[in-house]
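Of the protein chains in this complex, one is absent; all others appear in place.
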Amino acid sequence: MTEPLFVIPLWADLTAVALGGIQGALFASGFRGQRRLDLLGVAIIGIVMGMGGGLIRDLLLNVTPATLQSNWYLIAATLASLVGMLLAGLFQRLNRAIIVLDALVIGLFGAFGTSKALAVGLPLVPAVFVGVCAAVGGGILRDMIMGLPVAIMHVGSLYAVAAAAGCVTLAGLNAFGVDLVLAAIIAVSVTTVIRILAVVFDVSLPEQRVLHRRKVAIETAAIPIVRPTDV
Amino acid sequence: MTEPLFVIPLWADLTAVALGGIQGALFASGFRGQRRLDLLGVAIIGIVMGMGGGLIRDLLLNVTPATLQSNWYLIAATLASLVGMLLAGLFQRLNRAIIVLDALVIGLFGAFGTSKALAVGLPLVPAVFVGVCAAVGGGILRDMIMGLPVAIMHVGSLYAVAAAAGCVTLAGLNAFGVDLVLAAIIAVSVTTVIRILAVVFDVSLPEQRVLHRRKVAIETAAIPIVRPTDV
Partner (left out) sequence: MTEPLFVIPLWADLTAVALGGIQGALFASGFRGQRRLDLLGVAIIGIVMGMGGGLIRDLLLNVTPATLQSNWYLIAATLASLVGMLLAGLFQRLNRAIIVLDALVIGLFGAFGTSKALAVGLPLVPAVFVGVCAAVGGGILRDMIMGLPVAIMHVGSLYAVAAAAGCVTLAGLNAFGVDLVLAAIIAVSVTTVIRILAVVFDVSLPEQRVLHRRKVAIETAAIPIVRPTDV
């Protein structure tokens, strides 16, 4: 590779990590399941949300994880988790602030992921895929570790779709020669706006059920057929 | 490494990815849990089943994921998921077709995984391990993302055993100098036949319980002892 590798500025990367950490700790603080999280558990979810997206991105790209090359990422994610924990009571009343924060975080992770994938030389489609994985991967890890149903899998509010729209925008603008920083700003805006509008207007994708109109009785009977390994 | 790296032909790889995508979407379409999947959720499971095995294989081998080096993998997996979704009603009546399709998919992923691991220079035992992970890894990811009990962990129908038999066959034949393409065809056949026979004759491994004959009361009492971190 002769062209210089695209470098995400450290301050921008750390900002995304810290926002993700706050968001993760807020989420985990609000969690009241069968088993309670201890303080460490809340901090772990903050770190997972702050650093998980970047780790997944770099694993998929097979490059050394950027978040482990400097002390600052873990320090930023941990401090942000602490801030999120301490302010959980306050923030949870600021409903709108959380939704905007969350939308911004997936926009940032998606844009950084797609940019880095393109810089490493991936074609357009997988570059968008890596961006979406970076945007939603932290949340998937969070849900799996917390034993929750994975949010993006279920009838929701265009979470992954908003991320994908931003990543496609960035890759498209980049293909037409638009400056990467400008393209990234537009991409983050696209994701953030779609996500916020989806929450505000409660838009969601149609369920699978709508596609093939069959009676529920038949559908239920069909389940053991699909998965014969189960008892 | 002076010898040329073994290359799986793109058409063969894409066929396995597409079959996996169809199988994943069929599975997810038939799913009726507490929370319903939306269309995106079904597509995600299709992509996970089509590309997950290859991604896990390449992560374990620490090579750049092949499925992200070309646009075609994601396009094939996504189109296959759509086909699987649209034909879900039809396919679920073709019970046998699904079982054969599934057996073929784990055979293909296992053979490609073992071949690539041997080509990268892994010893025999870990090469078989990578093959089995490639064969069953997509299904494990699928179950973890969908919040289901992981199928291969429970009393089932020799799912992982069939995969392992094929991978051992390939590695063994390769060690005796058999041509890799021929070895791969035999290996896929071994896995497919074992898996289909296991389903047809309902063969399964003995449960752990059979090994140490102790009273259930004692066993239940013993659980908190093994895991003292739980409350």
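Think of it as A and B in the order they're written, each chain with its own count starting at 1.
The rule we apply is simple: a residue touches a chain if its C-beta (ideal position, glycine included) is under 8 Å from a C-beta of that chain, and two chains touch if they have at least 3 such contacts.
Here the structure is a predicted model, which means the values were calculated and not measured.
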item	value
Option from B:M144, B:L173 or B:V193 whose C-beta touches the chain left out	B:M144
Residue, one of A:A12, A:V83 or A:I99, that touches the chain absent here	A:I99
Touching residue (missing chain; options A:P65, A:P123 or A:G172)	A:P65
Chain not shown: contacting residue from A:M49, A:V105 or A:I152	A:I152
Hidden partner chain, residues of chain B it touches	35, 59-62, 117, 122-126, 129-130, 140, 144, 148-150, 152-156, 160-161, 204-209, 211-212, 214, 216, 219-220, 222-223, 225-231
Where the missing chain touches chain A, by residue	26-32, 34-42, 44-45, 55, 58-59, 62-65, 67-71, 73-75, 85-86, 88-89, 92-93, 95, 98-99, 144-147, 151-152, 154-157, 159, 199, 231
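Note that only the chains that are shown with their structure count from here on.
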item	value
For chain A placed onto chain B, the superposition rotation in degrees, Cα atoms, nearest 5	120
Centre-to-centre distance between chain B and chain A (centres being mean Cα positions), rounded to whole Å	26
